[in-house]
Structure formats: structure tokens, C-alpha cells
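Step one of this worksheet: look at the structure below.
All protein chains but one are shown in place.
Letters are used for the chains, namely A and B, taken in the order the chains are written, and counting of residues starts over at 1 for each.
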Amino acid sequence: MSKWANRVAVTLLWICGLLTVGALAAVIVYVFIRGVGQLNLDFILSAPRGVNAEGGIGPTIVATIYVTGLAMLIVTPIAVLAAVYLAEYAVQGKLVTVIRFAADTLSSVPSIVMGLFGFAFFVEAMDLGFSVLSGALALSFLMLPIVMRTTEEAIRAVPRYIRWGSYGLGASKWQTVSKIVLPSAMPRILTGLILAMGRAVGETAVVIFTMGQAINLPISPLDSGRSMTVHLYTLAMEGINMDAAYGTALLLMIMVLLFNLSARWLARRKGRFEE
Amino acid sequence: MTTESAFGGVPEASTVAGTPKFTVRSLDFYYGDFHALTGINIDVKDNAVTAFIGPSGCGKSTFLRCLNRMNDLIPGARVEGTITLDGADVYGAGVDPVDLRRRVGMIFQQPNPFPMSIYDNVAFGPRLHGIKKKSELDTIVEQALVRANLWKEVRDIMERGGLTLSGGQQQRLCIARVLAVQPDVLLMDEPCSAIDPTSVQKVEDLMAELKSSVTIIIVTHNMQQAARVSDETAFFLQEKQGTPAELIEFGRTAELFTSPRDRRTEDYITGRFG
Partner (left out) sequence: MTNKQEHGGSGLAQETGELKMMSRATYFREALLRNIFMLCAIVAVAAVALIFVFVGVRGWPVVDDPGIVAFLTGTEWSSTYGEFGILPLVSGTLVVTLGALLLGAPLAIGTAVFLSEIASPRMRSIVRPAVEMLAGVPSVVFGFFGLVIIRPVVADLTGSMGFGPLTAALILAVMIVPTIATLTEDALRSVAPGIRHASYAMGATTWQTIYKVLIPAAKIGIIDATILGMGRAIGETMAVVMVAGNAPQFFSGLGEPVATLTSQIVIDMSYASGTHRTALFGLAVILFLISMGLVGLVRSLARLERRS
């Protein structure tokens, strides 16, 4: 009896595993098949024309890269230094508890709430309007707890005795952290950053309320723009130009996959001076 | 030789050439609530090798770490009593522990070269202290590697990663690294327990050469090694689980091993426990 139950159960579990892979494959394959026909230089470089958004999605690609890049520029120093504090300087106590609780809470905020906050605070209160800057600031709030966590883990992964070797030579704490600990942790920190970037690229609810929906090519950070995700959303909801939607979806997937794969590759690489 | 044992009293008069480098009086050490060491009194001689022996876990390494204030890095660590280095209180107000650790270098049980080139490993310390000129660094690095008995083996591969060396070579690299900052004292915490016998030999050889310019304290669980390399030996013991460790006996190595004064020392040396 138990043998039979075992067979059934194991089969079901296999099905689970395969279904999950299947779901991913389905999305990738389908988007690829329907979208690959759209991918040509014109699509990538030119702007949408006319009511039906014929043409390309160039400005949206620029907007996505612009807002994501700016967000990472803003969040990385703060998050990394915050992680340094938590991993190297902080002593267990009220302050650390509060900080950790805040980071947990921040990471649980639904992106729609973050989007509304970004609208209320950056777009209206700080009068930045719909802009790349508003979007980047809102995104950096979203990214902060993620990067803090991955960076802290990366720092803690550096073995204690390496630090002690540095202290034993008469290095100060900051010298040890900056010359030994952070360089050792760098591959892992970078992996975390790349994964955060992938997440930011896929964000919609935050950018739609902060960077806006206008299709223009953002040049200055105060220009508004439409990200690829918002463009896909708009096209899908309008239902008029599904071809462009597929093309956008495919490009989006390619970008995300690139981030994912480079993070993976980086995680496997060993440091130059390790065996 | 009838002198009082170092336990709970005045340490025996110096019979080894050299003035006291470290003077420790009534040292008690706590990790938070845990009382790890009690009543340590000892004078460690300059230009000599002193060995700390005793069963594992009895606080030898903890005491070693008190001497260069590495225990400061452990939260909850507390020191009572005095330790002086060349007459100055190591735990005095305002003393810079960072500079203390430059003067009192430490070698750990597990070789821990930095993930950088051999050259950069040894140059790390001098660079920290502001030495930037390549020619100066080259000289310092070479000298340190020579003193650490490693120069001949690595002179042609200085750009290779420190971690590509064998265990024994890595440990000597760590020694060179410390020597590069010109310490007065070298604290060695079981430096040979994780490396191959040939390298052990080389490390013991370099200890003999270094002691004329550097005070060396070595923690070791290998009594033969202690007998081979040290001029004086201190025996530590934690009588019972949960009680603090004490310094039981301290004296010239030859005498401690052939005619120990304390019963417990004799038991340990003859292998009745530990």
C-alpha cells in the first residue's frame, strides 16, 4: 500500500517540478515566437508613430535604462554603506532592531503603494513632476532593502580570520573594511546589484505613477518618459497593436534574462587570487 | 632551584638574558559573564621565545589575545589587572590599540593570506602606514620574506596570489606580512598545527633566527615543539569546566620539562591528561 502511495506521490512531485519549468518555458517560448518577428533595428531604435503606436519602442528602451541606471546610482552607495554599518560597526541594540524592522517593512511594501507614495512625495510634494528623477528616487526606495540585504550577506560571508589578519597588522577598522573586506565581498555585492537592477527593470506600478506615461525620449532627469513595462501594459490594455506588445515583451524578457544570467555567471567566478 | 611558582605569587627571577618585555599582574579576563582567566602573573622576556602550553581550550589563546588587545574585537570582552609592554600599560586610557597591534603582531593557527598577490600581501602593512615608494616597498618586502624563510621560494612568483601557495608557505607568508611592519613582538597562536612537517621545521628555524630582534610567544599544544624552540615555558590549566584558567607554572623550559615543580604540570607533561 505504501509502495503504491509512494509511487503516486513521487510522480506527482515530478509533475510539480516539470510544471514549474513548463510554466517558465511557456512564457519564454510564446513571447519569443510571437515577438521575434518584431525585432529589427527599426523597432529598437525608432519611436512609436501615430495613434496605433506603429514604429518602434526606442524611447521606452532609453527611459527604462535611464531610470534604472539612475536609481542604481542613487541607491548603491547608501545601501552598501548601510550594510557596512550593520555588518561591521553596529552593536546589537535598539537602533539595530529598529533599522532591521524598517528594512523588512520597506521590502514588504507593495509596489503600488510605493508608486502612490512616489507620486505624492516626489511628483507633487517635492515638485519634481513626472520625471526620470522621480521614478529613480521611488525605485531606489524599493531597491534599498534588497541591496542592503544582499550586501550585508556578502560582507558577512568574508571569513573572520581574514579580518583578524588585517587587524593583527595594525590596521584600523576602516582600513580593514575598505582594503580587505569589501574587495573580498565585491563579487557577491555585484551579484546582488545586478539582481536588483533586473527587478527594477521589471517594475511597472512604481514608474507609472512617477515617471509618467508620456512617450518621449527623456534627456534630462526632469523629463518624463514611458518605460518598457508601462508601454507593454498600455499596448496590452488598448489591444490595438499586439505585435508591438509582443516585441516589447520579448525585449523586456531578454533584458531580464541577461541580468539574471550575468548575475549567475558572476556568482560562479572566483576571485583572481583564489585557487 | 627553589623559587615560588608563578601561580598566585611573584614570578620567578629572570634567569634568561633579556629584560621583561611584557609584565602581567593579576590579570583576570571575562567574556561577558564567563570568567575565562584568573590571577595571571608573568614576565615575558625580551629577545626570547616563550611557549604557552596546556590542554586545549584552557585559555592560552585568550591570554595571547590580551597581549595585543585583539580581544577588544570580541563583544563583551573585559580585562582586569595590568599588562605592560616595556613598562607602559597596554590598556591605559587613550592607548591606540591599532598601533599596539602593529608593534605586537599576531600569527594565527589557520594561515590567512589576503586574496591578493604575494607582494601585495607583504606590502599591505607598510602601505597602511604610509609607505608608498616602490623602491622602499620592494626592500621591505624582500627583507620580510627573507626573515620569514620564504624569499627563495617566492622571489620569482611575487605576482601570484597568496592563496596559491601551500599551507606551510602561506603561514610563512603571514609571518612575512607581520614582519614587514617591524613588530617588537610576535604572538604565534598554534602556528604549526595546520601545516606540513617540512614547513614546521622552517617556521621553527625562523623563530630561532628572529628571537634576537623580536620577542616571540608561541601557543602550542605540541610539547616537543615547546621543548625544541622555547627558552621559557608557561603552563596553563583550567581545573574544572566552568572555572577560570590559571597559570600553573612558569620557568626555564629545560627545567620545567625535566623537573616540574607542580604536580599538575608533571601530569600534563607525562601525558596523564590533556
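Methods note: a contact is a pair of C-beta atoms (placed from the backbone, for glycine too) under 8 Å apart; a residue touches a chain by one contact, two chains touch by 3 or more.
On a predicted model such as this, the values are computed, not experimentally measured, just so you know.
Considering the complete complex, the chain that is not shown touches A, B. For the chain missing from the display, the contacting residue among B:Asp28, B:Asp72, B:Glu153 or B:Asp184 is B:Asp184, taking the whole complex into account. Check A:Ala103, A:Leu139, A:Val181 or A:Ile215 against the missing chain and you find that the one touching it is A:Ala103. Interface residues of subunit B with the unshown chain, by the touch rule above, are 17-19, 46-47, 85-90, 92, 94-100, 102-103, 126, 129-131, 136, 140, 143, 181-182, 184, 212-213. For subunit A, the residues touching the chain absent from view are 2-3, 5-6, 9-10, 12-17, 19-21, 23-27, 30-31, 77-79, 81-82, 84-86, 89-90, 95, 98-99, 102-106, 108-114, 116-117, 119-121, 125, 141, 144-145, 148, 172-174, 195, 198-199, 201-205, 208-209, 229, 232-233, 236-237, 242, 245, 249, 252-253, 256-257, 259-260, 264.
Everything below uses one rule, namely that only the chains that are shown with their structure count from here on.
Separating the CA-averaged centres of subunit A and subunit B is a span of 49 Å. Those residues of subunit B lying in contact with subunit A across their complex are 68, 70, 73, 75, 98-103, 105-108, 110, 112-117, 124-125, 128-129, 161-164, 174, 177-178, 181. The residues of subunit A lying in touch with subunit B in their complex are 91-92, 159, 161-162, 164-172, 175, 179-180, 183-184, 271-275.
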